[in-house]
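For this depiction, one protein chain was excluded, whereas all remaining protein chains were kept in their positions.
For subunit A:
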Amino acid sequence: MSEEKFDAIVVGAGMSGNAAAYTMASSGLKVLQLERGEYPGSKNVQGAILYANTLETIIPDFRDDAPLERHLVEQRFWIMDDTSHTGMHYRSDDFNEQRPNRYTIIRAQFDKWFSGKVREAGGTVLCETTVTKLAQDLSGKVIGVHTDRTGGVILADVVVLAEGANGLLGTRAGLREMPKPEHVALAVKEMHFLPEEIIAERFGLTEDEGCVIEAGGTISRGMAGLGFLYTNRESISLGIGCLVSGLASTMEKPYALLDAFKGHPSIRPLIAGSEIKEYAAHLIPEGGFKAIPQLFGNGWVVVGDAAQLNNAVHREGSNLAMASGRMVGESIFHIKCRGGAMTKQNLSLYKSMLDKSFVMKDLRKHKDMPALLHTNRQSFFTTYPKLISQAAQNFVRVDGTPKIESEKATSAAFIKARSRWGLVSDAVRLALAWR
């Protein structure tokens, strides 16, 4: 193999790597994809919601054979305190459309399918192969990779780093920095199995319909964090993620947070009687726009989570990964067609495509959110959730207190906790960060 030279080597067979490898292989380039897992997906963890539109631009008829669980018809946002949740539910029959917009998936199965498409398109996929180091020439240009298989360097014109949130290669080669503890969340997740009919009944769903819950509040014990519950066909994905910096300073055990979330009176009945078949942990990039590293250089490009292309505010990552993978693939193909070399200058095409797309536009829009949530975590994740619960309870409970008094009590509680000025400034800062 070391005699052969490839047009491109893709490191990783996750969302971004598969999109990049598929795009290049199907346009006729000679692609080698390396994946350290036993099979694509065996190392990957996601919630997981798949956004159809991004995949559709890559594989238009993916619905014919992709392993999809349920299409989503209902979304719940919950603000939780220790005994309650206040929520917003959005459900619409419009989501029962011909080509549904969002689906739940199971990554181990989905990645295997996606990787099959890369092979069908003519890409060479080697699993059980860990890339140990990038090969660079004296000028620092990336010329290939070293792996833990016997044999020397595998050469390629360009290496696509699709190595995910915990990517070693790019950081080791000094191409980007290691993620900071306040820029990554650790998520822990369990798979809860239940008969299909029970899931349908508990969430008011028919056959293929799905429901998701995103939950914030005291469940993250004062850290910036979120919980989630996603319905699959015959299982429920349930997890919680908090910033690593938060965990390190509070020394909370992630699995204890998960158990408490599972035991919350609002969640417990939804998973009652389930059989747990897996416990997983993974990092999520949360630094947003300001944490995006250099994305290309001589002989290399970086995509997906490794490039911090993850929209924490909207819980989107896989689609940014797929979109960046596709754009890298198209850029490389374009440069090849013109007979250009894989220089930093030529590869900047990838960055300009990314800048024009929803990927950078969305990340730029929310550029101040991560810092805001990080520095105001007590108010956003503890104080407000408690106040909101109290306000809702004051509103709902009928106990002979005149309405005027319970309303006064509600606003007094807010002012006591955050002061008038604090409330206004939180609202303004939130609005500005959202803008």
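Just so we're on the same page, contacts are C-beta pairs under 8 Å (C-beta built on N, C-alpha and C of every residue); 3 or more make two chains touch, one makes a residue touch a chain; residues count from 1.
Just so we're on the same page, contacts and distances are computed from a predicted model.
*Asks:* One chain is missing here; what is its name in UniProt, given the choices "Electron transfer flavoprotein alpha subunit", "Dehydrogenase", "Probable tRNA sulfurtransferase" or "Ferredoxin-like protein"?
*Replies:* Matching "Electron transfer flavoprotein alpha subunit", "Dehydrogenase", "Probable tRNA sulfurtransferase" or "Ferredoxin-like protein" to the record, the invisible chain is "Ferredoxin-like protein".
*Asks:* Which candidate, A:Ala25, A:Ile58, A:Ile106 or A:Ile388, sits in contact with the chain we can't see?
*Replies:* Missing-chain contact among the listed residues: A:Ile106.
*Asks:* Considering the whole complex, which of A:Leu247, A:Met322, A:Met342 or A:Ile388 touches the chain not shown?
*Replies:* A:Leu247
*Asks:* Going by the contact rule already stated, which one of A:His85, A:Arg176 or A:His282 would touch the omitted chain in the full complex?
*Replies:* Answering carefully, the residue with contact to the hidden chain is A:His282.
*Asks:* Could you tell me which of A:Lys30, A:Arg119, A:Arg149 or A:His334 touches the chain that is not displayed?
*Replies:* Of all options in A:Lys30, A:Arg119, A:Arg149 or A:His334, contact with the hidden chain holds for A:Arg149.
*Asks:* Decide which residue listed in A:Ser27, A:Asn101 or A:Thr130 touches the omitted chain of the complex.
*Replies:* Counting the whole complex, the residue in contact with the absent chain is A:Thr130.
*Asks:* Could you list which residues of subunit A touch the chain missing from the display?
*Replies:* Where subunit A meets the chain not shown: residues 36-38, 41-46, 48, 83, 106-109, 111, 127-130, 132, 147-149, 165-166, 168, 178-181, 184, 186, 188, 190-191, 235, 244, 247-248, 251-256, 259-260, 263, 265, 276-283.
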